[in-house]
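Working notes, beginning with the structure itself.
This part shows subunit A:
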Amino acid sequence: MSFGWQALPLYVTLVSVVTGILVFMLGEQRQHTRTALNLAGAILKLVLILIMLLAIQAGATFEFRLPLLPGIDLLLHADHLTMLFATLSAALWLVTTVYAIGYLEQSPNRARFFGFFSLCVAATMGVASAGNLFTFFIFYELLTLATWPLVVHRGTPEAFAAGRVYLAYTLAGGVLLLIGLVWLHTLAGGGDFVVDGTLAPIAAGNENALRGIFVLLMLGFGVKAALLPLHSWLPRAMVAPAPVSALLHAVAVVKAGAFGLVRLIQDVFGFELAASLGLTDLLAWMAAATIIYGSVLALKQSDLKRRLAYSTVSQVSYIALGIATGGVLATVGGLVHLVHQGLTKITLFFCAGNYAEAYGVHSVEELDGLGVRMPVTSVCFTLGALGMIGVPPLAGFVTKWYLGAGAIAAGAPWVIVVLVASTLLNAAYFLPLVHRIWFRPLPDTMAERADGLSRVRQIALVGPTAFVAITALAAGLLAGVPGSPLFWASRLVGAEAP
Partner candidate 1 sequence: MTTEALVGLIFLPLLGACATVLPGRLATRAGVLAGLLPLPWLLVVVTLAVVQDPALFVELGGFAAPLGIRLFADPLAVLMLWMVAIIGGLAAVHAWFDFPPDSPAGQSFWPLWLLLTSAMNALFLSADLFNLYVCLELVTLTAIPLIALAGSKTSVRAAMRYLLLALLASLLYLLGIALLYNATGTLDLYLIRTALTAAPPAAVVTALALISLGLLLKGAVFPLHVWLPQAHASAPGPVSAVLSALVVKTAIYLLYRLWLWSVPAGTLAAEHALMLMALLGAGALLYGGVLALLQERLKLVIAYSTVAQLGYLLLILPMAATAAWPVAWQGGLYQLLSHGLAKAAMFLAAANILHALGSDRLSHLRRLDQRQPLSLFTLAVAGVSLMGLPPSGGFLAKWLLLEAAWRSGQWWLLAVLIAGSLLAAAYIFRILAASLGRDDPTEAQPVAASRSIPVIQDAAALLLALLALGTGFAAAPILQFIEAGAPAAWSTP
Partner candidate 2 sequence: MIGLAIDSVLALGIVWLALQTVRSVSMLQAVLMFIVFGLLMSLAWARLHAPDLALAEAAIGAGITGALLLVTWRRLQADGHDPVDSELPAQSKWLTIPTACAAALLIVIVGWIALQLPAVPGTAGDLAWQRLGEIGVSNPVTGVLLGFRAYDTLMEMAVLLAAWLGARAVATTYRPGALPGPVHVEVPLVGALLSLVVPISILVAVYLLQAGGSAPGGAFQGGAVLAAGGVLLFLTGRLEAAPRTSGLERVGLILGIAVFSLMGLMVMATGGHMLALPGAWAIYLVETALLLSIALSLVLLFAAAPGLRRMS
Partner candidate 3 sequence: MNPSAVIYLLTAAAVFGIGLYGLLQSRQILRQLLSINLMGGGIFLLLITLGGGADGRPDPVPQAMVLTGIVIAVSATAFALALLLRWHELSGSTELDADAIADAIADAVADAHDD
């Protein structure tokens, strides 16, 4: 146990915890202090992560280990996967904080909101830097705890109903995970995350036990990753305020689940072992089914946020699909989608929030002609939608390209069919929205209404929206440039995969 420089992942996590606790202690009234504190926390965290990035480039390693039980440690470390997820969440936290400050202006219970918001990010950080499954589980469950108050934040009966569903799913998932973990622990002890896993030596004779463990863990992670049929909490959780939706969908919750699947295949079982047990095929099929199913359901939604939610259900499974397909290209595709989907989807949710705040727009029909009224938001929305569809050269295209190429390389051409079908469906539920925004006339009722957003809020809301949209755009356009998400994902696989 060392509390020095080595323990930086711990401190990065604690920054958000401390921010959260201080925000709770400040109370409701001290708005400016709270804003300053939130921003300071977010910036400090981002800076620390950038320092870690540079240090890792220079060959430094980070590790914090605390024995919890005999043979079980709390282990926080920083490998390349950690950094990919951590950087994404830290950056998006900062942006979302700015957005949330604007979004929640004048609304009640902001101290509570920002407090749990910070704890939620702390849990995400812990998930990112967890060095073994036990630690991962701790932060994964903390994430459940920290997000529940955000889901029920509005305090309406619908919010509490959604909260109940959310808890029922996530706690049940937690139970599956826990059982899987106990099983794994009794079989193999509490091994750390290591590339290609630690289970290969004990696989002989334990195949069915390992399959059972994998399925339990996969389902446990699948709940948060909204894998079919464990997804239905996600659309309901849309009752939460927009920044929460954005964070839940783009960064924290669904990504934690997807990230868990990545860790499970790459660092616990190892792709070879998982594939030889037939487990990757299982995951790939589940992911494929989710992709298609989510897209079809998204098509049917008339509520904008619910349409986006089903889109998330669909899109997050690209990550699982990429990992489960295996091979360098598909893995890169899956990992880079972790970032691409995050950036793109947060853009779309910010836009949806802006529409709702400015004109009370919630359903798809109400988008008619808003492009004139809210040009910046609408441009961002369009970029996000096209990115999701995978129009070249946007981020979504990069993902799909790699996934497709990887599928062929890995001998799984059926994946291409899924990708094409999904792309068509994506287009089918996103393009009509873009069409409505730009090419339908503004209804008369709308034309008479004054601008819905105050000047300050315009900056606080539209600014972050534009920022994430541009970042998403850049991630796609500049995918070949060193430092891009694709660059990192490739390095990750190239440097560490065999």
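Regarding selection, all candidates are chains of the complex that A comes from, given by their letters.
The rule we apply is simple: a residue touches a chain if its C-beta (ideal position, glycine included) is under 8 Å from a C-beta of that chain, and two chains touch if they have at least 3 such contacts; residues count from 1.
From a predicted model like this one, the values you see are computed outputs, not experimental measurements.
**Student:** Mark the candidate that touches any copy of subunit A in this complex, from 1, 2 or 3.
**Tutor:** 1
**Student:** Using the touch definition from the top, list the residues of subunit A that touch candidate 1 in their complex.
**Tutor:** Residue positions touching the partner: 24, 27-28, 66-70, 74, 109, 112, 137-138, 141-142, 144-145, 148-149, 152, 155-156, 160, 163-164, 167, 171-172, 174-175, 178-179, 182-183, 185-186.
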